[in-house]
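One chain of protein is taken out of this complex; the other chains stay put.
Note that the chains are named A and B in the order they appear, and that numbering of residues resets to 1 at the start of each chain.
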Amino acid sequence: MSKNGPLALCFNALVIGFMLAPLVVVCLVAFTPENTLSIPTTDFSLRWFKAVFAHPDFMTSFWNSVWLALAAASVSTCVAIPAGLAITRYQFAGRDALNALFLSPLIVPHLVLGVAILRLFSLIGATGSFFWLVLAHVVVVTPYVLRLVLAASAGMDRSCEQAALSLGASQSAVFRRVTLPMILPGVTGGWLLAFINSFDEVTMSIFVTSPATVTLPVRMYMYATESIDPLMAAVSALMVALTGGVMILLDRLYGLDKILVGSK
Amino acid sequence: MKLVARSTPWLLSAPAMLLFSSLLLLPLTLTAVLSFNVFDYNTGVKNIFTWAHYAAIFTDDYYFEIFWRTFWIAGLTTLICLLIGAPEAYVLSRMGDPWRTVFLLIVLAPLLVSVVVRAFGWSMLLGPRGLVNQVFAFIGMGPFKILYTEWAVVIALVHVMLPFMIIPIWTSLQKLDPGVENAALSLSASHFTTLRRIVLPQVLPGVLSGSLIVFGLSASAFAIPGLLGGRRLKMVATVVYDEYLHELNWPLGAALALILLLANLLVMLSYNRVLEGRYKKAMG
Partner (left out) sequence: MSFLTLTDVSKFYGPNCVVANMNLSVEKGEFVTLLGPSGCGKTTTLQMIAGFTEVSQGSITLDGRDITSTPPNSRGLGIVFQSYALFPHMTVFENVSFGLEMRRLDKAQRLERVSAALALVHLEDLAARYPRELSGGQKQRVALARALVIEPPVLLLDEPLSNLDAKLREEMQFELRQIQRKVGTTTIMVTHDQTEAMSICDRVVVMQAGHVTQVDVPYQLYENPQSKFISTFVGKANLMRAQQVHGGGAGAAVTSLSVNGVPFQCKAAELSSSTELMVSLRPEKISFVPLGQGQVDGRVSARFFLGSQWLYQVDTPMGVLQVACPNNDTAPLNEQDPTGLQWSPDSARVLS
């Protein structure tokens, strides 16, 4: 049913190529057997991947990022579900203000967030604390979960909850047996989106991480400003693979296009 | 009997409210206060009120240059994203499934990859012996210095920001009633006229929204100017980094950060105003 002429399709191909170029290059260079950045043509080698796994700094920061992202996604989901239900279910003064507040991290530059939270940490002595780092990430990723919780809650047939009530269920039974299962796809999608956003986050993290809690993207940034070699490419390729895996999961569970563009 | 207690929504929102007040509102307030503190190179931050940092920012040529550079890079990025993103969104919307979803995902999926990886990829492509220069060499031109110039920053920013332009325009296009386009054609309008007078006005809110988002994000970008701009090419975000982590002049950095925040908020608010004014009346 394509109504596009050949010119349009050419244009589209160029745009697609543009969007994929840096990612493809990174993945290719990661396999180079050379010592310098070059695209492997005949020989493909895993030496740089092995170097990554042998590099203690990268491995530590990788695990930091994983645990951080797991914790941040989980905490933000626990916080966003009740908040999202409150906003969609109840009419109360301040509802719009709260909605704006909880979504505001989307329009506050991460740079400003980083600087601001760094100030807070320095005053309360929280630099170096993994716990406080998690909370900082929770603030950044909560809007992503909240948006999906809001959409799921607004889109569900509320009369199912009324039906459950009429059949004798208590308020908590209604939540556990009816509401939560019905918004679960949105909640799961939100969790995954939060995970990936926390894992990827660099600008704020540069300010609020300490040598003990350095995350992978921050480590990569530091490394890239000092030396450029295929090790960086290998790490990048691994990150792309990880992201790809999460995207497939997201698509299976929720629908990737719905998450990226927004459900209708 | 009250079916639900008045306090229920507040209780439900309490955890989020606590989190956001202590880790968003409080830090921003502290930073605002910090920006008015005196900074001494020897003794550090002092709890004395001063306008000095703001004065410096608004009078010193150095900062003017930084803001100007940030402004025009963000503006150029927005323009290019518009010129590429709008047609691309339109082309995608006219495709049939499954290609439409596939290409849409390819264009949007890079959002989920860390900006460090993407910036690094561009640094490899745009280096003196990167792919782009190799292509130029092949046709007998160059090598051009792209890396560590404004162009590298713009190119990488466009790559990162394009999805943010495409999403709102795509959403606007999805809301279009296809019958309206056909109605125009049946009334003897050319394709071009239909685009210009029927499709474009309805897509304008999405275009506006995308442009403002891209501008705001580009102006506050950090990793891309940091990795692709080199040490001499500073934008506001990288200057803030310098002040904080190298100069240790936190108040100055805080002042810069706050100006950036206010600029962003202004941009978002102006979008709301324009939307409420012109389009809500017509489009509901």
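One rule holds in what follows: a residue touches a chain if its C-beta (ideal position, glycine included) is under 8 Å from a C-beta of that chain, and two chains touch if they have at least 3 such contacts.
Model, not experiment: these values are computed from the prediction.
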Where A:Ser170, A:Ser210 or A:Thr225 are the choices, the one touching the absent chain is A:Ser170
Among A:Gly5, A:Pro181 or A:Gly245, single out the residue that touches the unshown chain. A:Pro181
List the chain A residues touching the unshown chain? 157, 159-160, 162-171, 173, 177-178, 181-182
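The rule we apply is simple: only the chains that are shown with their structure count from here on.
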Centre distance in Å when chain A and chain B are each reduced to the mean of their C-alpha atoms: 17
Can you list the chain B residues touching chain A in their complex? 4, 6, 8-10, 12-13, 15-17, 19-20, 23-28, 30-31, 34, 84, 87-88, 91-92, 94-96, 99, 101, 103-125, 127, 129, 131, 156, 159, 162-163, 167, 170-171, 174, 216-217, 220, 222-223, 226-227, 237, 240-241, 244-245, 250, 253-254, 257-258, 260-261, 264-265, 268
Note which residues of chain A are touching chain B in the complex, please. 1-4, 8-9, 11-12, 15-16, 18-23, 25-26, 29, 37, 39, 78-80, 82-83, 85-87, 89-90, 92, 95, 98, 101-102, 104-105, 107-113, 115-120, 123, 135-136, 138-139, 142, 196, 199-203, 206-207, 217, 220-221, 224-225, 228, 232-233, 236, 239-240, 243, 246-247, 256-257, 260-262, 264
